[in-house]
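I have a structure I would like to understand better, so I am pasting it below and will then ask my questions one at a time.
Take a look at subunit A:
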Amino acid sequence: MEEANFVFNMIGENWIAFAIISLLPMIFLLAYALIAILGELKISAFIQERLGPMRTGPWGIIQPVAEVVKLLQKEDITPDSANKPLFNLAPFIMFAASYAGFAVIPFSSYFVPSGINLGLFFLLAVGSLGIIGLLMGGWASNNKYSLLGGLRAVAQIVSYEIPAAMVILTIAVMAGSLDLQEIIRQQSGWFWNWFVFGGSGGWIKIIFLPFSFIMCIIYIIASLAETNRTPFDIPEGESELVAGYHTEYSGMKFAMFFFAEYANMFIVSAIITIIFFGGWNSPFGDFMGGPIWGVFWFVSKAFVFVFLQIWLRWTLPRLRVDQLMYVSWKVLLPFSFVCFLALSLLVMLK
Partner candidate 1 sequence: MGLLNRLNDPIGLDGIIFGTVEDLLNWGRSKSDWYLQFGLACCAIEFMAVNASHFDMMRYGCIPRSSPRQADFVIISGTVTLKMADRLKRVYEQMAEPKYVIAMGSCANSGGPYWEHGYHVLKGVDRILPVDVYVPGCPPRPEALQEGLILLQKKIRMEEIFRKRKRLAEEDLANQMNYK
Partner candidate 2 sequence: MKPNEIFKELKVHFGEEITELVENPSSDTYISVKPEKIDEICRFLRDNDAFKFDFLTLLSGLDLKEKLGIVYHLYSMELKHRLVLKTEVPKDSPNLPSLVRVWRTADWHEREAFDMFGINFQGHHNLIRILCPYDWEGYPLRKDYKEPEEYHGNRVPY
């Protein structure tokens, strides 16, 4: 398997290269967070027939910069009755967990921070780590709203991990690999080779097309729940729990939660892109192919799903806790089992 990392190719495998590689996603993440925050503000404004921020730079495009400058200056409150070590640690764990996910995200055929062959499994494992930060923050705040929010978040994320894991298992079966680069490579060619359309193969896959399509929808729903976005934003549901698990956080620590939330949004979008929509592959065969265009395709595909999350947030009401569990255990899980069996059959027939 060839080394897919342009930094190593350029300056060799030394510590500078490692430093650059680990910082590159951070630079991307910072830029992305600013765009996503602005996108959230502007898209919500567009949906609601408003203008959104207008007075910070032209059309308010540097509004997120102002937010960051402001949040840096805010007083950093640690409540007196909070459990101070846990309270201060929680945002860092939360952020570290979501940043760790970036380690295996293949931005292009020529760049992946860490090309381990267990990428899919790693994403699943690290994705669950953020829950600890959530629960820690919720519990350590010593606030009843935070506690309720933290507990709800854990219940929700743990339940939705299962259908998500089923989907990922199916993909592993279909691709025969857990390596993200390998999964993407199997979807190369035209867009009908994507796993959302059953992967590459003969005409037999048309029978199984609905199953893979349902799988994709299941994963999108589960990913909404994992990132606590509407209609599953009950852990921080404003009208019920004020601000949920981060009620007591202010200043930079709150910004970390905020940042981690947006980072998570990108990670789940990236996973959807990788496992269903061909990652960095161009949809049209060799048209605009290659490593550089790969970054473009990957990021724009992921942004479509980020946009979808923002769109849903400003359209739908919120579910209740028990209804949320109902959706997970009684709808998504059986469906994902059926689809898993069907798609395994497809793999056998191929």
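As a working rule, contacts are C-beta pairs under 8 Å (C-beta built on N, C-alpha and C of every residue); 3 or more make two chains touch, one makes a residue touch a chain; residues count from 1.
Candidates were picked such that all candidates are chains of the complex that A comes from, given by their letters.
Small disclaimer: the values here were computed from a predicted structure and weren't measured.
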item: In-complex contact of subunit A, chosen from 1 or 2; value: 1
item: Footprint of candidate 1 on subunit A - complex, ascending; value: 41, 45, 48-56, 60, 63, 65-77, 238, 242-243, 246-252, 254
